[in-house]
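Quick one: this structure, given as C-alpha cells, is what I'll be asking you about.
With one protein chain held back, the other chains of the complex are shown just where they sit.
Every chain is named by a letter (A, B, C and D) in the order it is written, and numbering of its residues begins at 1.
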Amino acid sequence: MPTSKERIWEVIEIEEFTYFFSQLVNGLKLGSVYAMVAIGYSMVYGILRLINFAHGDIMTVGVYTILVLSTAFGMPLWATVIISVIIAVCVGLTAERVAYRPLRTAGEETTLISSLAVSIFLQNLMVMIFSPQRKAFHLPDSLSYLHSFGTVKLSTMNIITFIAVFLILLILSYIIKNTRIGMAMRACSDNMNASRLMGINITTVIVTAFAIGSGLAALSGLMLAGEYKTIDPLMGFVPGLKAFCAAVLGGIGSLSGAVLGGFVLGIAEMLFAGLMPTEITPYRDAFVFILLIVVLLIRPNGILGTKDGGRS
Amino acid sequence: MPELLTVNGLEKNFKGLKAVNGFSAKLSENQIYGLIGTNGAGKTTVINMLSGVLKPSAGSVFFRGIEITGERPDKIAKLGILRTYQNLRLFKKVSVLQNVMIGAQIDKSYSNIEAILGMTRFRQEERKLEEKALNMLELMGIEDYAKERADSLPYGAQRKLEIARILAASPKLLLLDEPAAGLNPQESLELVQRLKKIREEFELAILLIEHDMKVVMSLCEYIYAMAAGQIIAEGEPKVIREDPKVIEAYLGRAKKDA
Amino acid sequence: MRLRDSDLFKLIIFVLLPLAVIVLCGRNSSNYYAGLINLFGINIILVASLNLVNGFSGMFSMGHAAFMAIGAYASAMLTLSAEQKMIAMPGLPEWLISLNLPFPLALLLGGTLAAATALLIGFPVLRFKGHYLSVATIGLIVIVRAVLDNEDQLTNGARGVTGLPDYASTWVIFSTAILCLFILYRLIKSAYGRGLAAMRDDDTAAQTLGIHLTVKKISAFCISAFMAGVAGGLWGHMQSVISAKFFYIDTSFKIVETSIIGGMSSLSGAVVGSFLMTFLPEFLAPLENGATFFGVRLPELYGASNLIIAVLLILIIIFRRQGIMGYSEIILESIFSRRTYSSLLKKSEYINLCIIFKNKAVGLIHLPAEVTGRLSKKFGTDHNKREEIRK
Amino acid sequence: ACGGGEKEPAEETINIGALYNLTGGQASLDQPSYNGFKLAADQINANGGINGKLINVVSYDGKTEQTTVANNTKKMIDVDKCVVVAGLSDSNYALAAGNICQEKGIPFITSGATLPTLPDQVGDFAFLAPFGDNVQAYAAADYAFDDLGLKKCYLLTDQSMEFTKTLAHFFEERYTANGGEIVLKDNYMNKDPDFSAQIDRFIANKGGAEIIFISGVPDDAGVVVKQLRDKGVTLPIISGDGFDTPLLIEIAGDAANDTYVGTHASLDNQDPLMQDFIAAYKEAYGVAPENAFAGLGYDTMYLIADALSRASDPADPAAIRDAIAATEGLKGVTGTVTYENGSHVPTKSVTINKVEDGKFVFMKEVFLK
Partner (left out) sequence: MLEIQDLSVKYDTIRVIHGVSMNIKKGELVSLIGANGAGKSTILKAISGLIKAETGSICFLGKEITKLPSHGIVSGGIVQVPEGRQIFTRMTIEENLKLGAYLQRNKKVIAQNFERAITLFPILKERLRQLAGTLSGGEQQMLAIGRALLSNPKLLLLDEPSMGLSPLMTQQVFDTLKILKQEGITMLLVEQNAYDALEISDRTYILETGSIVMEGKSSDLIEDANVKRAYLGGD
C-alpha cells in the first residue's frame, strides 16, 4: 500500500503528463496554422524555386478583405471568405504577371528581390489604406466556440484548421501525383525548357500554382487571424518566413514536407516555451532555428526531401 | 616498369544496382588507353571513382604507389589525375580564358597576401598562368573564343575547352569522358591528332572513354571493354575489334568502320 | 575612341568627383549630408563583403546583419569607458571592463570576433546549398538577436548600448571602405577569386581541378563576416546607439537587396547599389510629407516612397537581371588601376578628352580620317591580339 | 511640413521637428502621436501662433529604421533649422535621436518613450514628456497591493522590448518592497501569436496568485487577456500604459473585464480639456484617438509651445532648453507637467482605469512621492 507521500508523487506524475500533453496540443494547434501557411507557400516555391516573400502579404490582403466585407457590408463569413480568396488570387496573379513572369528565366536570387519588392509594396499599400493600427478580428461565435476535451480546450476553428491541413494536403498531393496539370507542375519544377518541348504551357502551369497558392494564403490568413484575433498590415511577414522555414525543413518541393515542417516548428516552439525553465524560454526562436539547423545537418535535403537527381 | 595507376577490383553499388562490379586495370606512363562499353556499362562511374567524385564501394586505387582510394577529389587532382565530364561542366559565367586559368592555378605558389599587396611574384605568376592558359587554348584551337563567356560557345568548342582546362592543370593522367561526342568526323580526326601531340608534348597517360570507334582505334594502344559493370575483354585494338563478345554487345556492324 | 574609354574621364568621374564630394561633405561628420555619405560608405563595405559570399562564391547568405551586430557589440565593449561599461555591461569580466582600446584596434577585434563566429557556424552550415543555407543564415540572425536581447549582463539586453564615442568619421569610414574594396578587388582578381567563381559555377568540376571546397567556402565566409563586423563597428560608432533590433532580418534583407540591385557578382555593383539605396529614399522623402511643388501642396502620404522604391526595384531587376553592373568592374578598375592615375600625367589624354568633348559638342561631326587615323596610331588603340585578350 | 520650395519667410515661422516612425513596426504607436502633435500645432497656429510666430512642423518618416531616424534628426536640424525636435515612442530610437540633438545642442523631447534614465544617458538637452516607467510601474504595484489588497502576483513580461522589461523590473521591485510576492515569472516575445504555453504553465503552477501583472504593448494586449480568460483564468489583470488601447476591449470583449490599466489619461475623464481634444481629434482624423500616445503627442506640442513663449530667445536652443526645464504645472490631457529639482522626467500622476462592461472606467489618480 503506497504511503501518502508516494501517492502525491503519483499525482504529480500524472499531472506532468497531462501538462506535457496540453503543451503538445498547443504545439499542434500552432503547428497546424504554420502548416496551413506553408502548404500554400510550398505550391509556388516547389515549382518555381521562388522564395515568395509576398506570400504572407497576400495572406494579409485576404484577411483585410474579410474584415472589410464583414464589418462594412455585414456579409456572412462564408461569403467573405469566397470573395477574399478571389481577391487574393487576383493579387497573386497580378504579382506573377508583373513581377515574376518577366523574370522567369532569371536566377533564384533575382526573383527573390522581386518578391521582396512585391512584399514591400503590398505592406505599404496596406498601411496607407488601412492605417498601421492593429485591428480586432472576430470569428463568428460558432467558430470560436471552445470545446473541452478533458483539460484541453480547442475552438471549432482549431479543429477545422487541423482537418483542413490534411484535407488540402491530400487533395493537392492527389492533384500533383495523378492529374495532367500536376504532372505538368512537376515537370516544370524539374526542367522548364524540356517542359515546353513536351507541349506543356508553362504559363498556365505557373499561373495555376500561383492561383492555388494565393487562394490558400487567404484561407490560412483567416485561420491565423482567427487564432490571433488581431490583424495588422505587417502581420504576414513572420508567418511567411516561418512557412519558408517549414518548407525548407520539410524538404523543398515536397508538400507533405512543408506540412510536417510546419508542425515540427509549431510543436518545437510550444514545447520549448512550455517545458523549459523560464530563464531560457526567451531563446525560443533561437531554439527553433538551432533545431532547424540540426535537422538539416542530419538530413541536408530536409526531412522528406530527396536529393536532386543530377550526377557527374 | 613502375605502374602509373593500379586499379584493383573496383566496385560501386547504387541502392542495389551494381554499376561497376570488379574493375581492375594497370596503366603505365605515357600510354593511351581506351575504355569502351555498352551504354550504362559503368565507364563514367569508373572515372568518377578514379577522380574521387564518387567513393568506391570496394576495391583500391594506387597512383604511383600511393593509395588514393576514396580520397578527396581536389587531392587527387593535385596529384595529377584530371578529368573531363560527359555532360560538360564548365564554369559558365566566366570567360574561356579564366576557365583555363582556373585549371592552371592548381600549382600557383603565391599567397593571398601577396595577391592583395600586388607583389611582384603575384604579378609574374599571374602572367605565367595567363600565358599557360593561352597556350592551352591555342593547343586546342579555341584561342579565338578566349574572351567569350564559356556558356556561349558552341558545343564542340565547349568540349575542347574542357580538355584545355585540365591540360593547364599539369596532368600526369587524363581521364577523358567521350571527348569526341558532338564533333563531326573531321573534327574528331583533328582531336585525335591533337591528343597524340599532347601525349608527346606533356608525356602523360590518357584513359579515354569513347563511342567513336575511329577515334578509339586510331588513338588507343590498349583497350578495356566493359558491359554491365564488368570488363568483358581487354587488349590491343585489333584484339578487341575481333573479340566476339565485344562485337555482340557493343560494336555490332560498326566493326567494319573501325 | 568613346568617352567612357578615356582613362582621364574615368579618373574624373570615378575618383576625383566622388573624392571632392566626400571631402566637402565630410568636414563635419555629424552633419546631415555627412551622415548620408557615411552611411553610403558603410553600405559599400557591407554589400561588397556580402557579394564575396553571394555573388562570387555562389552561396546565398542572408545573415549579414548578425555579423554586423557582433562587430558592433564587440567593438563597443572595447571603446566604451569603464564607467559606461559598469552600467551597461556589468557582466563583463574585470579586465574587459577596464580595457579600452584605440578605435582601429577595436574595429579589427570586432571583425575578428565576427569572423570567428562565421568559422564556428560555417563548418556545419556551409555544407548546405541554396535555400537551405539561406534559412540557416537567417537562423543565425535570430540566434544572435536572442543572445543580445537576453544576456542583459553583457549586452544591456533589449535596452541596447548608448553613448558609443563617435569615432566613425567620414575619413575613417571611407578609408575602411576603400581598403575593403581594394582587398576584395585584389582577391577577386587573383587565383583565389577565380577559384570562388569556379566553385560558384560548378562545384564538382572545381573540386576535380584541385580546389578545396570547404577551405574556399569557409575562408570566403569568414572574410565576408570580418568585413561585416568591421562595418557593424563603424555603424555603431557612427550612430552611437546600438541595439539588437537594428541588426535584424529586415536590415539583412536590405543588404541582400542592395547587393542584387547593384549586381551580386561585381564589387562596382556594390558601390552603385549602395549609392542608389542610400540616396534614393532621401530623394523621394519630400514626396511623402506634403511638400509644395510649384505652389501645389501635396497631401501627406507616408509610405509612398517605399511604394515607389518597390516599383523601381522590380523595374531595375526586370531590365537588368544581373543587377545594374552585371559582372563588370569598370568603376573599380578605374579606381584601382595604375593606368588611370598615370593618365593624369599624359598630355595625350587631355588632347583625347578634348577631342571627344569637341565631337560631342559639335554633334556628330567626324574628324577628318587622317586625323583620327593619326590619333589612334599615336595613342595605340592598335593592340595586338594577346594584349586585347588580357585587358 | 517641409521639403522643397517652402514659401513662408523664415522669421515668421518656428520650425519644430516631429520625428516619428510613420511606417514599419513602430507606426501603430507613432502615427497617433504624430497626429496629436500636428493637431496641437494647428490649434496653436489657428490661435495666432507663439508670440505672433507660426509653428511649422517638420516631419519625416523614420520608417522604423535606426539609420533613417538618425538621418532625419540631422536633416531637421541641419537642413530645416528646427529649434526643437520631438517625437518617438520607443526608447531605442529616442536614444539615437536624442544623442544627435544633444551633440548639436538642440532640445529633444520624447513624446512617448518612458525610459526614466533617458535624460541621464543623453544629456541636458533631452526631456521626457510622459512619466517614467518607474512611476507607472510603482503606481500599478501600489494599486495592486494597497488598493486591491492582492499580495501574490504572476508576472508575465514581453521579453523582446526594453520598455516592457524595464516596466516589469520596476513593478517587481516595488511590489516585493511593499511586501507582495511574485509567485511565477514568465515571458513571451512581441507578436507571439499564441500564449497557451505560458498560460498552461501558469495554471499548472498553482502558486496561489491573486493578480496578474502583464508587462506588454498594445499589439498583444487583447490577445493575451482573451487567451487567459479562454483557459479559465479569471484573476484580475493589471498592466501599464501598453494596455491602454481600445484593442484590449475590442479583441477580448467581456473577457477584458477586471483588467486594470495604469496610464497617462482617461478618455472618459470629463475634464473639458480632454473632451475638447477628443472632439478635435475626431474631426481632424475621423477617428477617436487610437491610444494614449495621441494625447502624449498633443501635450508635447503644447509643452514646446509653452516653453517657446517663455523662452528669453525663441531662436536660441539653449534658451528653449532652459524654458522647458522650468515648466511648471502645465496642464495637459495626459496630466500636469512639472520638471522638478532639475529632473528632465516630469512628475505626473498615473491614472488607473479599469475595464468594466466593455469600457475603461476611471478608478483612481495615483500621485507618487
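Definition applied: a contact is a pair of C-beta atoms (placed from the backbone, for glycine too) under 8 Å apart; a residue touches a chain by one contact, two chains touch by 3 or more.
Just so we're clear, the structure is a prediction, and the values are computed from it rather than from any experiment.
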item	value
Visible contact partners (per top-of-document touch definition) of the missing chain	A, B
Identified contact with the non-displayed chain, of A:Arg49, A:Arg101, A:His138 or A:Arg196	A:Arg196
Selected residue (touches chain absent from view) among A:Ala184, A:Leu216 or A:Ala286	A:Ala184
Missing-partner contacts on subunit A, residue numbers	180, 183-184, 186-187, 189-191, 193-203, 306, 308-311
Sites on subunit B contacted by the missing partner chain, in the whole complex	14, 36-45, 86-87, 152-157, 178, 181-189, 211, 213-214, 249-254, 257
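Operating definition for what follows: only the chains that are shown with their structure count from here on.
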item	value
Contact-graph separation of subunit B and subunit D, given in steps at minimum	2
Central subunit by CA centre of mass proxy	C
Inter-centroid spacing, subunit D versus subunit A (mean Cα positions, whole Å)	35
Approximate Å spacing (C-alpha centroids) for the pair subunit A, subunit B	48
Two or more partner chains touched - positions in subunit D	22-23, 159-160
Touching two or more other chains - residue numbers and ranges from subunit B	53, 85, 89
Of subunit C, residues touching subunit B in the complex	182-183, 186-187, 189-192, 194-195, 197-198, 200-202, 204-213, 265, 327, 386, 388-390
Contact set on subunit D toward subunit C in their complex	1-7, 22-23, 59-61, 63, 65-68, 70-71, 74-75, 77-79, 91-92, 95-96, 99-100, 103-104, 115, 121-122, 159-162, 165-166
Touch list for subunit D against partner subunit A, complex	22-25, 27-28, 31-32, 159-160, 184-189, 191, 193-194, 196-198, 200-201, 204, 218-219, 222-223, 226, 230-231, 247, 250-251, 290
